[in-house]
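Below: the structure, in structure tokens.
Removed: one protein chain of the complex. Kept in place: all other protein chains.
Moving on to subunit A:
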Amino acid sequence: MEYLVALEGIEKTYRPGLFQKRVRALDGLTLRVERGECYGFLGVNGAGKTTTFKVLLGLLRTDAGRGELLGAPLGNRTVRRRLGFLPELPAYYPHLTGAEVLRFARDLSGVPRDDAADRRLFEELGIGVAADRRVRRLSKGQLQRVGLAQCLVHEPELLILDEPMSGLDPIARGLVKDRLRRERAAGRTLLLSTHVLADVENLVDRVGLLASGKLALEERADALLASNTREVVITGEGAVSEEVVADIPGASWRAGTAGWTVSLEHPAPLQVDACVRRLVRAGATIHGLETRRDDLETIFIDRIRREEQA
């Protein structure tokens, strides 16, 4: 397995000044991102996500632990040719226009200039106006997308994005998410931090939850969702009454507008199967079967609560 990001036991304490309080931001963080995957890096405010990214960029020294980025030790310069980074609250030289920012980015990353492609990229992200407008005059959401554009121009293998959707309106979120999906489809590796789980649902392959400086939880996104079937709702009609399901644990029967609904709360997979068979044997016609899941957000809030209680 090839890891484009590999951190092992990273510790980082901020020592702001002689008499100021130290902050232990990372406490033995181990994080691996495989080539080609999209990793959602979650955590509450102050969990240490941005700190992790600064460590990856070599802007901060670590107190302990080892790390590699794109197969080279942290701080290696040349591999950053293959990296795109979007900081939280991105900021660029206020006197440059959007197009000039991208040109500057191309110069620094050593790829040929291509103004037409830059303009297409802006259009695609819904900020055609940013090309000729100075950064100083861009709105927050426009600037955020200029930030995304500047980390895409050199077609990097690895994208590290610190809250890519922050400050974006729903349409912009859609555009950005589409673009990120296409990056993933093109085989790029993504590591993105976020609070808004709806933004990364259907995008990330794996999620990790950072809590008090280390990974509290890491799971495949689909597994996490599947293991969290809140309710299965079966709708149908026919000679089925409340008594039929009375002895199925967690099942409840309700009369509906046409026919009835049977819902199973937190069922095990076999339980669903057993229930459907029972209904069919009783002479029911099944119209539909719906699985209701908690979204990632609910799952995480749950876990965080449990963490805090523990």
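The criterion applied here is as follows: a residue touches a chain if its C-beta (ideal position, glycine included) is under 8 Å from a C-beta of that chain, and two chains touch if they have at least 3 such contacts; residues count from 1.
Just so it is clear, contacts and distances are computed from a predicted model.
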item: Hidden chain of the complex, named as in its UniProt record, picked from "Carbon-monoxide dehydrogenase medium subunit", "ABC transporter permease", "Sarcosine oxidase subunit alpha" or "8-amino-7-oxononanoate synthase"; value: "ABC transporter permease"
item: Identified contact with the non-displayed chain, of A:V33, A:A47 or A:L60; value: A:L60
item: Touching the absent chain when the full complex is considered, from A:C151, A:L190, A:V232 or A:L296; value: A:C151
item: Residue, one of A:P87, A:G128 or A:G250, that touches the chain absent here; value: A:P87
item: Residues belonging to subunit A that touch the chain removed from view; value: 14, 54, 57-61, 77-81, 83-85, 87, 89-93, 95, 104-105, 107-110, 150-151, 160
